[in-house]
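And then chain A:
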Amino acid sequence: MELLLSASDPRPMYQQIVDQVTARVMAGDWVPGQALPSIRELAADSGVSVITVRRAYEELERAGVIATRQGKGSVVAERADLPGALMHEELRRQIEALLATAARLGLGRDDLHRLLDDAAHDARNPTTPGSKP
Partner candidate 1 sequence: MKINFPVVRLLVIKDWQLFQKQLALYVLAGFVALCFIGLGKPWAFYVGSLMLIIVLVASACFSISTSLLVERKDKTLAFAMSLPVSPLDFTAAKLAGNLLTFAVPFVIILGGTVGVVLATPLPDGLVVYSLLVFAWIAFAFAVSLAVAMSVESEGWATFAMIGSMVLINPYLMALGQVPAIQTRIAQDAIVWTPEAVGLLAVLGGLGLLVLAATAWHHARKPAFY
Partner candidate 2 sequence: MTPAFSLSGISKRYPHFALQDISLSLPEGQVMGLVGVNGAGKTTLLRLLTGLAAPDAGEVRVLGHRLPEGQVAAKRDIGFASEDMRLYRTQSLRWHMDLVRRAFPGWDDDYAANLMQRFDLRADQPLEGFSHGQRVKALLLLCLARRPRLLLLDEPTTGLDPVARIEVLEALADVLRDERRSVLFSSHNTHDVEQLADAITFVHQGRLVASDDRHAFVDRWRRLLCQGAPPEGLSGWPEIASVRTSGSLVELKVRQWRDDLPERLAASGLQVQREEAMALEDIFITAVRSGAVA
């Protein structure tokens, strides 16, 4: 099994592995209980150092995406709502980033609400490119 990793991707390798495994689980490609390749197998197939894959697996375990059993390798975590839970986690991260940026710009809660309403409105009524928003 090979992941699609790229050296030119600005994210560090272990992060790419974490993101791709998470994405596969969120999309339902990999089901709860499904076995993951061993750390060494994945390292050899993807041409990445063992220590990097190990770190990625540790992060995935911390995030609750996979579970590692002593001596038996790793499997996708047995949580029925895992894809949904992961997506909520992703949303929460994005909201945090949003709030941080808004704070740096000095925007208050009302300004944020206004921006959200505008954005939602634009999403429903896409303007043609080149015309003024």
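Per the selection procedure, all candidates are chains of the complex that A comes from, given by their letters.
Assume a contact is a pair of C-beta atoms (placed from the backbone, for glycine too) under 8 Å apart; a residue touches a chain by one contact, two chains touch by 3 or more; residues count from 1.
Being a predicted model, the structure only gives us computed values, none of them experimental.
Interface remark: chain A makes contact in this complex with candidate 2 (options 1 or 2, touch as defined above).
Only residues 7, 12-14, 40-41, 43-52, 55 of chain A touch candidate 2 when the two sit together in their complex.
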